[in-house]
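Read through the structure below, which is laid out as structure tokens, and then see the notes.
Only one protein chain is missing from this complex, and each of the others stays in its spot.
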Amino acid sequence: MMRATVLAVFAAMLALPAAQAADPVKAAFVYVGPIGDHGWTYQHDQGRLAVEKAFGDKVETLYVENVAEGPDAERAIERFAREGADIVFTTSFGFMNPTIKVAKRFPDVKFEHATGYKRADNVATYSARFYEGRYVIGQIAAKMSKSGVAGYVASFPIPEVVRGINSFLLGAQSVNPDFKLKIVWVNTWFDPGKEADAAKALIDQGADIMTQHTDSPAPIQIAGERGVHGFGQASDMDAFAPAAHYTAIIDDWSAYYVARVKAVMDGTWESGDVWGGFDADMVVMAPYTDLPEDVAADAAAMVEKIRSGEFHPFTGPIHDQEGKLRVAEGERADEGMLLGMNWYVKGVDDKLPQ
Amino acid sequence: MRIELRQRTEDSRLMVWLSPLLALGLTLVFGTVLFAALGHDPLRALHVYFVKPLTEAWSLEEIVVKATPLALIGVGLALVFRANVWNIGAEGQYTVGAICGSVLPVMLPDLQGPLLLPAVLVCGALGGMAWAAIPAFFRVRFGASEILTSLMLVYVAQLLLDWLVRGPWRNPEGYNFPESRLFEADAVLPALAGRMHYGTVLALVAVAALAIVLGRTLKGFEFRVIGAAPRAGAFAGFSERRSIMAVLAISGGLAGIAGIGEVSGTIGQLHPSISPGYGFTAIIAAFLGRLNPVGVLFASLLLALTYIGGEAAQVSLGVSDKIARVFQGAILIFVLACDVFIRYRLHFQPMRRPAARAEDAP
Partner (left out) sequence: MTGFEAVVLTIVTAATPLLIAALGELVTERSGVLNLGVEGMMIVGAVTGFAGAQLTGSPYLGVIAAMAGGMALSSLFGFLVLRLAANQVASGLALTLLGLGLSGMIGEAFIGQPGLKLERIDIPFLTDLPVVGTILFGQDPLVYASVALAVCVSRFLFHTRAGLALRAVGNNHASAHMLGVHVIRTRFLAVLFGGACSGLAGGYLSLAYTPQWVEGMTAGRGWIALALVVFASWMPLRAAVGAYLFGGALILQFHAQAEGIPLPSQFLSALPYIATVAALVILSRDQWRARNDSPSCLGQVFVPDR
């Protein structure tokens, strides 16, 4: 009894400083790559900077970069919890189980895990619907291509990437039903040399539009060199190939990060799953350049249609490669199908690596 | 003035203790300059880097967690390097150890019981051994340099792991993400305290066992003779081929245990990336520890400290990850450089200058 009282007093004392609003909220970020990748991690860090800008000295941000998925991840996450972070963003799929483990030990800290599917009372998940942007660039590709073949530099055959490939091709087929897509898997998110080699191979095989699901600007640079066109990835890559760059699908985490940190400040934070696209400003198209006006206008209109929910890229009828009907006419693919997508739509000139 | 190295007639006992202190001194000076130049308070930075991690129970545990695979692999490497065999592919043996150890928990998840964990560990050790046996066989049978073959097999092992976790071993409930199912409780190395697991005990056993083998047994003597003077060893009736096979198998087995230990004890599932370069860092640990098993243990702890300290500096000072890595590289270079004084002494030899110049001097 006595002990309980002492503990209660003690706890109250500990809680006291937190109650004073003067303390800045600590927001921590765990990055899988270097901030200097100019791709995935770079964009997350832009989000962190947006949080700093939005709240000034009411917030303190912390980060570690280059945290390998694997044995080190759990420690990096736990360190933030111990350093008194109020909210920790873990920005790679491979951090999922470590995040869940640490969250169990630190019930008072909020965790946000990007691209995962496991949640808890203090673990929320978030991801972006990049596939919406891919449908738009697929349409542009089909309108601009002369050879009717696009090249796709792909990283790893996870649902996220497969979904992007399918969405791109569905967009292209909506313009030109015979549009062809060639795919090369480079088995890395980031290796400029390899990405460049893959882009060259694709162009040599007749592709005159280059798109990618890897992080470096190398493929678009090669497109520029070889006189074909393409799209940037993750950030605006126009500077790397001004003549070749039509537009880019930009990951923009700023709005989400600001909103979530705000929720922690207001005490309204709740666990949940956010999968935002154009509607949440998580996916943004870079300025359209070197495109005929009507093509650019159509693309902008399509973005609006997807944003408002009037149109969904995965609207039936959608057949897979074997000709099996996956989404019936007029229906939309449900979230479960999108999340676990492991089949190609009809027309992809590749066999999905199993 | 010229500085020359002169070989000592025997290793300096004083320098064995003094050289690490010298390296520490150099590191402190370098750190002060580096952090000051980058606008951080050097004293605070060095404190965060080297002292703070040693004063918190939590980070002490983390240092042990990090040092465990390094020590396991490092002692094995100390053994092979002493036998003059250059296994630089421990990273691959670690990976294959992790794969083989995961066969039972991943393919037969319903298998439970107290025998499961020992079976998992044995599979891991055998996997590492088998992977190390490939360069050993090529070296013994064809004379192919094990430096290269063992290194090449690292990439093959990593791609094999990659294929498994993205393909056949993918977690069926995992939305196609590249990871295996989580290990069931009976296949997980139990925790000692916090995140420390029984792999640490295995590492200590390995260190003790190899210290005894290398220091006190005929077999250890044989390995050392073969390494130092293969022809003398042949006269003494020691088989170089058998020694090469044996040391590579042992070091591969230890790397394999380290691999499955990390997967089962720390991560709990197979992943495309299961090692932040432990197999390569352990090479540095082996040399920092002067190829002495107990030395390797301390070197592993020191290396672990530089990782943990670097991370702490990133978080609490905003020092970038690159600076932490530069600093770590510098520490290693200082330690390696200062070790020279154990076997050599500096000799300052005045330059012979042209006579006219010499007379100018007062």
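When the chains are written out, they are named A and B in that same order, and each has its own residue count from 1.
Everything that follows uses one rule, which is that a contact is a pair of C-beta atoms (placed from the backbone, for glycine too) under 8 Å apart; a residue touches a chain by one contact, two chains touch by 3 or more.
Note that this is a predicted model, so its numbers are computed, not measured.
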Given that one chain is not shown, which residue among B:16, B:60, B:103 or B:156 touches it?
B:156
Subunit B, residues in touch with the chain not shown (by the definition above)
3-7, 86, 88, 138, 142-145, 147-149, 151-153, 155-156, 159-160, 162-163, 166-167, 280, 283-284, 286-288, 320-330, 332-333, 336-337, 339-340, 343-344
Just the residue numbers, please: which parts of subunit A touch the chain that's not shown?
34-38, 42, 151, 182-188, 190-198, 200-205, 216-218, 221-222, 225, 235, 239-241, 349-351, 353
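Just so it is clear, only the chains that are shown with their structure count from here on.
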Roughly how far is subunit A from subunit B, centre to centre by C-alpha average, rounded to an integer in Å?
36
Would you pull the subunit A residues touching subunit B in the complex into a rising list?
28, 34, 62-66, 68-72, 74-76, 78-80, 82-83, 93-94, 97, 117, 156-159, 162, 187, 339-342, 353-354
What residues of subunit B sit close enough to touch subunit A in their complex?
58, 62, 65-66, 69, 159, 162, 166-167, 175-179, 182, 195, 262, 266-269, 271-276, 308, 311-312, 314-316, 318, 320-321
